[in-house]
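With one protein chain withheld, the remaining protein chains of the complex are depicted in position.
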Amino acid sequence: MTYKLEMLPREKVFRDPIHNYIHVQHRVILDLINTKEFQRLRRIKQLGTASFTFQGAEQSRFTHCMGVYEITRQICDNFKRNYPTKNPGDGLWNDDERIVALCAALLHDVGHGPYSHTFEHIFNTDHEQWTQRIITSKETEINQVLRQVSDDFPEKVASVIAHTYDNPQVVQMISSQIDADRMDYLLRDAYFTGTKYGMFDLTRILRVMRPYKNGIAFDYDGMHAVEDYVLSRFQMYQQVYFHPVSRGMEVVLTKLLQRAKDLYEHNHMNDFEMPSLLIPFFENNVGIDDYLSLDDGILNTYFTLWQNYPDEILKDLSYRFLSRKPLKSAEYDQETEKILPKLADIVESAGFAKEYYTSTNTSYDLPYDVYSPNSNKNRTQIEIMRDDGSLIELSTISGLVNALTGKISGDERFYFPKSMLVEHPDDIFSNTYEQFQEHIFNDEII
Amino acid sequence: MTYKLEMLPREKVFRDPIHNYIHVQHRVILDLINTKEFQRLRRIKQLGTASFTFQGAEQSRFTHCMGVYEITRQICDNFKRNYPTKNPGDGLWNDDERIVALCAALLHDVGHGPYSHTFEHIFNTDHEQWTQRIITSKETEINQVLRQVSDDFPEKVASVIAHTYDNPQVVQMISSQIDADRMDYLLRDAYFTGTKYGMFDLTRILRVMRPYKNGIAFDYDGMHAVEDYVLSRFQMYQQVYFHPVSRGMEVVLTKLLQRAKDLYEHNHMNDFEMPSLLIPFFENNVGIDDYLSLDDGILNTYFTLWQNYPDEILKDLSYRFLSRKPLKSAEYDQETEKILPKLADIVESAGFAKEYYTSTNTSYDLPYDVYSPNSNKNRTQIEIMRDDGSLIELSTISGLVNALTGKISGDERFYFPKSMLVEHPDDIFSNTYEQFQEHIFNDEII
Amino acid sequence: MTYKLEMLPREKVFRDPIHNYIHVQHRVILDLINTKEFQRLRRIKQLGTASFTFQGAEQSRFTHCMGVYEITRQICDNFKRNYPTKNPGDGLWNDDERIVALCAALLHDVGHGPYSHTFEHIFNTDHEQWTQRIITSKETEINQVLRQVSDDFPEKVASVIAHTYDNPQVVQMISSQIDADRMDYLLRDAYFTGTKYGMFDLTRILRVMRPYKNGIAFDYDGMHAVEDYVLSRFQMYQQVYFHPVSRGMEVVLTKLLQRAKDLYEHNHMNDFEMPSLLIPFFENNVGIDDYLSLDDGILNTYFTLWQNYPDEILKDLSYRFLSRKPLKSAEYDQETEKILPKLADIVESAGFAKEYYTSTNTSYDLPYDVYSPNSNKNRTQIEIMRDDGSLIELSTISGLVNALTGKISGDERFYFPKSMLVEHPDDIFSNTYEQFQEHIFNDEII
Partner (left out) sequence: MTYKLEMLPREKVFRDPIHNYIHVQHRVILDLINTKEFQRLRRIKQLGTASFTFQGAEQSRFTHCMGVYEITRQICDNFKRNYPTKNPGDGLWNDDERIVALCAALLHDVGHGPYSHTFEHIFNTDHEQWTQRIITSKETEINQVLRQVSDDFPEKVASVIAHTYDNPQVVQMISSQIDADRMDYLLRDAYFTGTKYGMFDLTRILRVMRPYKNGIAFDYDGMHAVEDYVLSRFQMYQQVYFHPVSRGMEVVLTKLLQRAKDLYEHNHMNDFEMPSLLIPFFENNVGIDDYLSLDDGILNTYFTLWQNYPDEILKDLSYRFLSRKPLKSAEYDQETEKILPKLADIVESAGFAKEYYTSTNTSYDLPYDVYSPNSNKNRTQIEIMRDDGSLIELSTISGLVNALTGKISGDERFYFPKSMLVEHPDDIFSNTYEQFQEHIFNDEII
């Protein structure tokens, strides 16, 4: 038997609180899990700073990737049983696609760095590109496993991540508005945060999913289950992912990394502060080994060391991050945005360098979208299939989904040190604080 | 109002997947949570290497400590409502004890180091002593918060941890065979591992708990709920805590730390390998700041660096730990123990330094015990209270608990490299491997 | 101590899968639970014919009433702790209202008859009026318990049900768009049906509820939790309460009761068929004892007997109901409604009396509404309270709730025997069936 189709002598299972068991049946999947690049995901938290707000949310990207694999496996099983292709081009499922789908599902997040979006923002990296690079670079263990399937297999898997693979069913399984990725993270994040908003009926959605020529559609019967998923996703963004306190910690982290970078670039970083593993990032010359050597704990190690180092700002921000001292915030809008420079100046006059102690932070999400020819980043819309095989786009039959369609949700907040809100009657800066506080009312800037 | 009794203007809640919400009502508790020493617990996993087996088990000691606090708070509420003291010495609950109980509950694990038991073993530290030291040393933020209550308050809290506090009800809440600590970790570990063995009926147990002169007893009505808890605890030890694969990773970690220590002691560690934050431990001269600067991520950072360093054993063990390559194992008993030296020699002759690549590992637990005058480490037995107020020890009325009483459970395993079990037909060592494999049958050494 | 305030010597708990325990602290509540009128609710299913579709949904109105009581108790506890009144008219909570609130919560559904809405429809009864009558009639055990509190207490409790009680907080606890009644049934029905749509975060909603002058409002912080509740309620209606198959059984039941009534009125019911306990209903002369002697099992007993009796239609419909043979259905709209008479005629020509074998059935729900001065049945809108105490109506800040506001949801279906859809090639009626089937496409009438 070829390596591609080699089955394990006995199915191996991984216990998981979301899917109960994750079933691994192919040798190639087990070998991928055992690579050092995949194991590294154990050391990167799935939700970054969210665990500062939702204490249970300490799950790693490793568990999420295993979950995406498992959901994809269940979709394949369902498609194979109920919608096997009979003739090429009939739009049904060709189970030869299973392995590429499973590998892409498992590896889709392998390029994530520590505290991902924040880190990407400062060091100008992109986790999707890194994922493809890790899959296709001959030096990685992952690539070596994939090449055993065939020489062009790494490229194939990478093309699923890049959305250029030629089977739209496989692409949509891994990446669309209702894909294995989103379904796993909503359930997983709901479980670990202990919130209920992310719950939806996965079993039912899997049952009503079906392949068709242009990708994946959902039985009309299951419309409400799909609707419920869209709403759950919306609620998780509003309630968990956009939580102002997590974002207050994210701002601290951003400023801390920025300060380190600035010190390095101005040659103000002395030997003791020098973070050897970060230098390639400071110098914008990052090899694949440099990238893969990072994880959350390594950043935290530098922060721990920096707490004892000379630069006051680096030291203070490191302390704030490790000891969970988030910046506070208030909402602003187009109108009140105008006074933010004034507020930043007040913060500066209270003794905080405004460059590092104030920030705006915008959360936004497009809860659902339909195809629009002029948009620059198009999303695959959710298609519902009627008994006679005709398709109908979800928002045309769900008033609720329609209410969310194409509307960006989120808020814009201005962040600043908590002490700006405290009364300081005997402080020489007391006027400064009062002046600041006059602009904050009902959690908004006025 | 004194600081001791100062209540927050509005109760603050922390979302938690086990207890839903954790309710903080006292200023002192919130201040303790916000100290850097307590926040450090976010960076230490509760179950060490268990997450290599149960992938969801990535929860930190921080969440556990919050949970122990919450259970203790609920016990106090229950005792206050139903069993308030009327006269000194009546054996009922004096709610003045609440603050000391809550602080001890929250802080009971604050002295844990990274990968705790393994680390303790190699560097000869003791987390209970460190907990007391962190509470009573004037240099910590925790001590500074506690001293605001009163000068002798840190000592009082520490004495609860040391079991020397004079109110046995408070001591037993935090530490006994059925205490807030064990109840939280069983439920929490069951939730995060996704196993069901650790589930028991916490609400019912809290309802049937009651103070008496010598500590805490349980209503006769609730006997079965207590019995169920003892069995759940037993099952978690058998199924989760003693899992052979987690112990295989623990052995790798032990050997890795041992190798680093050995290299340092023999001056074979060069500058690149030098782990500045570990040196105090190598030199057995650990200050409180040294101790508190460690966490899981810092150890992992050194392991990451060591993967590129000259010493082959340090390098290999670091890779094995970070990339999850556990040592394999087989059970042995008193009889077969005798051939372990021979097996170790075979492993050595296959090219693995036996000092670092073989090990025995013994798991043991005393699932339940009764008071015995001659034992050196006595446990408080579980007392059941009948309608007339008389007490009866649990194992005398529960056949199941009796079956577990005083019996050590667990197993003894011999660990070795996985490749010893593989067939190597063309290898020059093929005889060596065959010789080894003849001694392993049905997962046991024969 | 007066009976009104008499507490039980020790709190009594009832185990419940939704609220874990239901806590009874007052003598009067325990006495009400033990009345025969309240115990009768054990013999009436909460969801009528829904258990024919969702097999777990066999829970009784008894458990629901206990749950509404428990939620109300928790609201009172929360209001007492956090918002106790200081001066009359300050809009805060006066805990003297607790007993009337608890009694009204417990008893709010005591007037439900068997298979309630269907039965009410045929026999022209109204469960809210019966609830008030049972509470205020001196012959009931419930009334006798309530009168021990005070002579006017039964009237007070009844006035809460009637929405005429003078404290709007108490009224809204029991009956408003987000009240203890709806919150309990959504969670309970979700649990017993095994669907997840009805789940929402009860604990969080209880935390953000607060009394004010005109009733009950919700903290701004909790807006999303309230939004989630509104959406859950909507989803339960769409997915569970309006399920076409349950309605198909409801139609059978309606026709069956109608047939029995018609036979009686035309003196065609012979002695064997005579259902002694239903005669008062046939004769529209129902005493309180007549009403309270009915339950689901008594109707089923008559149906069991009628399966062996002469009238063919009564016999057949009884069999269909007991053996779960629902009528089938197809959706219609204003346009296709016109051909329903023709379809009914076809059904008649296939041998089914159209009066008893065809029916329209309309489901409708107003998922959320705002106050509108011209509406005939006004609902209390959901008010959100900002930090400064100002109120804002929910749909103005929630796009999702706004999308549901004031819009009736549901569908209109035409019901007919299943055999109309089957192919009957050799049947003399084969043309008849074909003719019928031409009008059904994609589950709709065309």
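Chains: A, B and C, in written order; residue numbering restarts at 1 for each.
As a working rule, a contact is a pair of C-beta atoms (placed from the backbone, for glycine too) under 8 Å apart; a residue touches a chain by one contact, two chains touch by 3 or more.
Since we're looking at a predicted model, the values are computed, not measured.
Shown as candidates are B:N78, B:S323 or B:N402; the residue that touches the absent chain is B:N402. When the omitted chain is restored, the residue from B:H117, B:K213, B:H268 or B:R386 that touches it is B:R386. In the complete complex, the hidden chain is touched by one of B:Q238, B:S323, B:S349 or B:S419, namely B:Q238. As for the chain not pictured, it touches chain C at residues 14-18, 20, 34-36, 39-40, 42-43, 51-56, 58-60, 62-63, 66, 191-195, 277, 293, 295-298, 300-301, 304-305, 319, 322-325. Where chain B meets the omitted chain, the residues involved are 195-197, 199-201, 220, 224, 227-228, 231, 234-235, 238-239, 386-388, 399-400, 402-404, 407, 409, 441-443. The chain not shown here touches chain A at positions 10, 13, 20-21, 82, 203, 207.
Methods note: only the chains that are shown with their structure count from here on.
In this assembly, the C-alpha centroid of chain A lies 43 Å from the C-alpha centroid of chain C. Remark: chain B and chain C have CA centroids separated by 51 Å (rounded to whole angstrom).
Distance from the chain A centre to the chain B centre is 32 Å, each centre being the mean of its Cα atoms. In chain B, the residues touching two or more other chains are 20.
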